[in-house]
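Missing here: one protein chain of the complex. Every other protein chain is in place.
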Amino acid sequence: MSSLLILSLLNGLAYGLLLFLLSSGLTLIFSMMGVLNFAHASFYMLGAYLGFQLSAVTGFWVAIIISPILVGLIGAAVERFGLRKVHAQGHVAELLLTFGLAFLIEEVVQLVWGRSAVNFVLPQILRDPMFVLDGVAYPTYRIFMMAVALGMLAVVIVFLRTTRVGLLVQAALGLPRMVGMLGYNVPRLFTQVFAVGSALAGLAGAIGGAVLVTEPAMARELGPIVFVVVVVGGLGSVFGAFVASLIIGMVQTLAIGFDRPIYAMLGFGSPGEGGLAELWSVSLAQIAPLLPYLLLVLTLIFRPRGIAGTRDL
Amino acid sequence: MTLVVSGLHAWYGHSHVLQGVDFEVGPGEIVALLGRNGVGRSTTLKALMGDVERRGRVLLDGARIDRLDPHQVVRRGLAYVPEDRQVFPTLTVEQNLDLGNWRGRAEGGWTKPDVLSRFPRLAERAKVPAGALSGGEQQLLSMCRSLLSNPRLMLIDEPTEGLAPAMVTQVKELIVEIAARGCAVLLVEQKLTIALKIASRVLVMVHGQMVFQDSTAAFIAAPEIRRRYLEV
Amino acid sequence: MSRYLNHFLIALALAGGVAVPWLSGSSFTATLMSQIAIAAVFSVSFNLMWGTTGLLSFGHALYFGAGAFTVMHLTRMVNDGGLAVPIALLPAAGGLCGLVLGLVLGSVATRRGGIAFAMITMGLGELAFSLSQTLKGTFGGESGISADRTQGPEMFGLTFGPYLQAYYLILAWALLCLGMMYYLTKTPLGRIATAVRDNPERAGFLQFDPYVVRLMMYVAASVFAGIAGGLSSLLYEIVTVEALSLNISSNVVLMSVIGGTGHFFGPVMGASLVTWLQSTLSDHSEAWLFYYGIFFVAMIVFAPGGLAGIWVGAVRMLTGQNRLAALRAVAGRALRLAPLVMGAVLAIELAYRASVVSTRGTELHLFGAITLDAANLWSWSVPGLCLAAGIWLLAAGRRGARKPEDRA
Amino acid sequence: EEPIRIAFVDPLSGPLASSGELGLRHYQFAVDEINRNGGVDGGRMLEVVPFDSKASPQETVLLLRKLADEGFHYVSQGNGSSVSAAIIEAVEKNNSRNPDQTMVFLNYSAVDPALTNEKCSWWHFRFDTEVNQKTAEMTDFIADNKDLKRIYLINQDYSFGHAVGDAARSMLGEKRPDIEIVADEYHPLMKIKDFAPYIAKIKASGAQAVLTGNFGADLTLLVKAASDAGLDVDWYTYYSGLLGAVTAMGDAGVNKVYELSEWHENIDNPELAAFAGAYKEEFGDDWRYMRVKFMFGMLAQALDEVGDDPAKVAAALSGMSYDTPLGQAVMQPENHQIIMPQFVTVLSRDVPNDLEGTGIGRKTIREFPAQSAVVPTTCQMKRPG
Partner (left out) sequence: MTAAIELSGISKSFGPLRVIEGVDLVIEKSSRHAVIGPNGAGKSTLFHMISGRLDVTSGVVRLFGEEIQNQKPHRIARKGLSRSFQITNLFPRLTAIEVLTSAMLWPAGVRYDFWSPLARLRDLHERAAAMARDLGIASTDTPSGLLSYADQRALELGVAVASDARVILLDEPTAGMNRDEARRTRDLILSTTEGRTLLMVEHDMDVVFGIADRISVLASGRIIASGTPEEIRRNAAVQEAYLGAEEEIA
């Protein structure tokens, strides 16, 4: 196997796992609470900025622990003082609230940290190469990121399997008052779930921000992709989200590594100019960004419950 | 367990539905709450649970529970079976039952095997989403679910609605047994024949106020009450 | 009574729409009002799906953009002499494009309602957006494509070069579209669409195929969105792939929701306010996005019925029994809120001036006389005091409010 | 007397906001200098009024309408050739439909060649050298590197990036047919967060050097990813002196990164050095675009000559010669494109002045006089009237 392929696969895996880290929180929130949280990627961004700010004081390792906790607390506050107030008006009101919130968070972040990227760098130990493949160094942080994502997958799955939180939230979605009248504090439950989901986003941010870039547009760019992961993975399935993240990560990365015009891939000659030629001469890397959405649409048409979902969307 | 209610008011928005209700429920008693449609029987139960805007004193064994949230009320030992069943449609029958048991463990009293063996239909449907159950099955499930918290007082709203006659008999027996095992029951029931057969005391309600409160025998002995307040 | 008030206001708005740009003589006013007219058509078309049929679309920009590009390409053809049609009529082609695309994509999208529909429309929208970025020949890449609305066969001797002429053209189109959409909501299809919104399954038992109903409403929405897009390309004379982006799709959601989706004219109000804010607020404050966000969130939390909801409440109050008491209550609340709002605005403005993003220095001039300096800690006491006063007033007001215990 | 207002239209929000803000600071500082020295046209002040283009051509067209309404005669912009193209068109339309309120467009940084070729306009003046000029000089420099056999082109997928790729390919092909262009790659503009896949590809191609017109995050991330992966190549760039790039590259860039620019911090000219120093004093960051100072110098010269009349100012600017401390600059009358001296630099630690406090700065390794920036143009300039 060529080293380019191996590297591309590894890079795809790393990106996919980062996507998973980011979307696992949304899977929790969306499939449990039904809240299409448009601010989820904003919590990711907050995690990155807080991680950046804290690491200047406490160092990187402490920062990636405290930052998610802070983001979780912010999430809890958002649920407690925002979402809870509009919950009774239904999911669309919640969605719109988070939508506005995404807006606000982006502004606040720029207000505090400026409009350009901040210089959030990893500690040297993570930047050192883990191994060198054919002259290309593979930095340790990618492996670290993968390990964290896999750890998260395990934690979330165990959490859902061994507690009845999942059941309760699902029940409370449709009939919150009835759940209350069975003896559960539904509002607090929602706050907790939302906080945990946000904290996961914060963790993804603290790590992803250092690996990629910490800048005010980072939320806006990842926003829709996160929904693709959740929907394609299937409502209620953390494992599905995991698989979907990997697929998207791989597709995006391999398309760059093995870029080729469409006509060439299909074994035709160059189509020349004009007419539909433009469509044909589009290259793989160029269509890579639209593949996730294609996947989303196809999933919704042919398999509305996603890869491993328990019910239709 | 003793429940003492005095001066209970309740509102839906601007409409003042309960207008000063007083009554008591003693330990192990079955008390039937009667009245015409829309007089506020269901609202009384909801007000006890804290599910509507309310005012008044509700004492459970001397402790006030009228400022608590529904889940806190439940943790004091009340349980509620709503008139519209409210099973969780996407959860299976078994999961519905599990959620009823908020104590998280089966102690003494009622357990899941208990109710499943009593109603084999529920056992057969254990893995079916509750939303797919027939109307009557949902009614049963709802009642069993609340029972699993092993309350000291159960508030049951129209448990026999939509049940076939044979099933009605079973439910009736269940209620009697609940009481026999030490849990008091406040029962709202349309079908007088049933209510009068199992209740030891009767409350009659008109326009958000209690107009009659006495033993079942006394109620049966006073047909004019029945004519005046219950028939149209 | 309230009915007459409403009619009177609609008439007033119409008169204003016709007269104001003419009287003001400012081409910017004409442009702004053109934008408002376009946004109004676009958001009402969105509301045909959401408010009327219960379909929440996150990809409505697709039709707006498609209409815009269609009309733009045709305008270029007219410019080049390849087509001899008055440019003023071209927006109809945007509608036609919406019709065709709406039928094709709608037949897939409207199979399911609810969140599935929202997600599938988002997917289709993003798909179209990505594709348009890739096909630079047709969509012109970042720079988009442009044309000249004045170069073509004349109609009634008008060139539509001057902004005022262009405005009246757009206004005419917008009124036509709004009228048609209003009419649509008053037809049997409109009625059945509301039934489908409430309970699609049961609508099926009333012999209507909910899928057909949804599809028809979706197509109608697409047609009018296409016309709105076409109008925008007449106005701007340039279209970029931006027109297909999620930004546009979400903006139409924001406008409709702020305006109120429960009323036909809600989205019109929302479109007017939001468009106006977007183009004027940014001149007065660097924090405009922040205010926009706050405003939006506040509307969601405190006025779920949107502007139209507020309006209906206001009309009810003004025509109701104790209107004086109600007015007094509202005025009282506004007064109590004033210091809070003032403090917040000052704090935000100062924060922006203190922040790294400032392009206006650290000084804030108030009423020409007072100057606050964000770099000076003392200046912060002004918003601080306002906020404190506001919070105290609110708390006092809450304490004074009637509690349920005091009723009956 | 009223000041003469210049509308500065650049992205002040969004991913390009930092570039816009950088430009704005430059404008304010350059204008302050002119105002301190007595203003223009017999004592009138200049005023820069910022407007947010949101990096969107469509928004900008709208904005321009507002500017016309508010009586602006001078519009200036630089970030994004697509926005510039829209401004040129909008200004053309405005000036023909609205002859009492004409506008002049001063472009300080958008360098797509089309703007002074097929899209050229009497009202547009470009104060930066465009891509073909830059690339002609850059490829001259590259051609001298006899060891170079394989080069990788990677650019942003929009008009400017394609211009760089096209120019580099054809000019290298002419000057050094033996150099193999191993790839002519385009990536989405300002969207890529992780360039590792591209780096793997560059590595796999066996390239010795990379030529890129990337700027902003697209440059810093590219270089950062390369240094993380230990990619050892030379970089030929146009914007590595911009915000954050040197910081991101650090030592990985030293002696590896070449840049073409009209000025840099280690040019030995006391007047410009003092000017740049004063800027750093005031804003705490480095002065980068000396062309902004030149541009205002030329505008002031025109205003002094003909007064505040946009049509006359345009006529004065067309063909104007201007003496910069580094040599003469000329606004070519046939396409309104400036020609001015340029420098090829390399990053080095061995310099008196650094960028962004990194200890690393640029040093000249080759100079090009203004004349070498003369390239053929297809512009058919239409004078108004």
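Here the chain labels run A, B, C and D in written order, and each chain numbers its own residues starting at 1.
One rule holds in what follows: contacts are C-beta pairs under 8 Å (C-beta built on N, C-alpha and C of every residue); 3 or more make two chains touch, one makes a residue touch a chain.
This is a predicted model, so every value here is computed, not measured.
Every shown chain touched by the omitted chain in the complete complex is listed here: B, C.
Of the listed positions C:83, C:195 or C:310, the one in contact with the omitted chain in the full complex is C:195. Interface residues of subunit B facing the missing partner chain: 36-38, 83, 121, 124-125, 128, 132-137, 139-140, 158, 161-169, 190, 193, 231-232. Interface with the hidden chain, as seen from subunit C, comprises residues 183-184, 186-192, 194-195, 197-199, 201-210, 212-213, 216, 220.
One rule holds for everything that comes next: only the chains that are shown with their structure count from here on.
Among all pairs of chains, A-C has the largest number of C-beta pairs in contact. Each chain gets one centre point, the mean of its Cα atoms, and the points for subunit A and subunit D are 36 Å apart.
With touch defined as above, residues shared between interfaces to two or more other chains in subunit D number as follows: 12-13, 17, 21, 188. Contacts from subunit A toward subunit D in the complex involve residues 2-4, 7-8, 11, 15, 110, 114-117, 119, 127, 129, 132, 134-139, 211-213, 215-218, 221, 253, 256-257, 259, 285-286, 289. Residue ranges on subunit C touching subunit A, taken from their complex, read 56, 108, 111-112, 114-116, 118-120, 122-124, 126-127, 130-131, 133-138, 246, 250, 253-254, 257, 287, 289-290, 292-294, 296-297, 300-301, 304, 351-352, 355-357. Listing the residues of subunit A that touch subunit B in their complex gives 164, 167-168, 170-171, 174-175, 177-186, 311.
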